[in-house]
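One protein chain is absent from this view; the other protein chains keep their places.
Moving on to chain A:
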Amino acid sequence: MVDVTFQSSRVAGAGTRKRTSLRAAMKRKSTAAFLMTLPLILLIAILVLYPAFYSLHLATLNKSMQRFVGFGNFEFLFKRQTFWLVVQQSCIFAITAVAFKALIGFIVAHFVHNIPAKGQRKWRGMLLVPWVIPPAMSTLAWLWLFDPSYSAFNYTLSFFGIGPIPWTGDAAWARFSVILVNVWFGAPFFMIMYLASLKSVPEQLYEAAAIDGANWWQRIWYVTLPMMRNIIAITTLFSLIVTFANFDIVRILTAGGPLDHTHIFATWAFRLGIEGGDIPLGASVSLFMFPILAIAAIFILRDINKRGNEA
């Protein structure tokens, strides 16, 4: 009887302790934060993690998806001439496009920053238009401008005795065209990020630099760029990921042609996986982007972290 009484009080004690610790856990800020982000975590798990692991699984299967082949698909790809062409093109496409987007975004951000505050909002709005229009739609307009036979650009150039230029018919021009459209679409994003960053640079730093006799280049090199370094790094990383994974612009403009000279990972993966009915090979091609982007992300984020610690 005594034992029983003792046990029941122990159980009651444990229950109270559990309730108390649960209440304490609920009161912790980290728990509340976790619960509030839980829907998003679940969404990411369903829409990102599951497909990512599923495509990993697919990439290890044979063409008819009935047999496990390990790294067989990757071994096969490494022997294909077209695959290395796609790797080369994806790198050219992403690096060139991101470099130009960053450069144009930086220059335009400075121009906009120097416009008096009253009219700045209009310019900001107008310059964001290419980024706001869904690229599938705007690329269609570019397609008509570059049309092999009825290009509006060629029509205009013909008045100056230039052309016709094979915008999408020649390998070099086709690469130029897809990069141009990507830069046109993505530069506003850089512009708005850089503009926000520019606005946060304290005016006193420029005043001090001016007193020290710094010219405009020295102000940019020694004041603006160091203050914007983190934003530039993060924007570049983000844009590199998005540009590497681009699909719509290339798909609509050239569909990878001529002679596969504009294919990038996503368009070639679609060609192999969906159009060609070889889903495991398509999954393998699309997964190849992952290590490239992971390495870029590690380097860029490590650099940001280092600077953060220095600060």
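By definition in this document, a residue touches a chain if its C-beta (ideal position, glycine included) is under 8 Å from a C-beta of that chain, and two chains touch if they have at least 3 such contacts; residues count from 1.
The rule is short, and it goes like this: contacts and distances are computed from a predicted model.
Asks: When you check the chain that is not on display against UniProt, which of "NADH-quinone oxidoreductase subunit H", "phosphoenolpyruvate--glycerone phosphotransferase", "Extracellular solute-binding protein" or "Lipid kinase" does it turn out to be?
Replies: "Extracellular solute-binding protein"
Asks: Touching the absent chain in the whole complex: find that residue among A:Ser90, A:Ser138, A:Thr235 or A:Thr254.
Replies: A:Thr254
Asks: Out of A:Arg80, A:Lys122 or A:Lys306, which is the one that touches the chain we can't see?
Replies: If we include the chain that is not displayed, A:Arg80 is the one touching it.
Asks: Given the contact definition stated above, which residue among A:Tyr50, A:Trp84, A:Tyr150 or A:Trp216 touches the chain not shown here?
Replies: Answering carefully, the residue with contact to the hidden chain is A:Tyr150.
Asks: Please identify, in ascending order, the residues of chain A that touch the omitted chain?
Replies: 62-64, 76, 79-82, 148-150, 164, 166-170, 174, 254-260, 271, 273-279, 281
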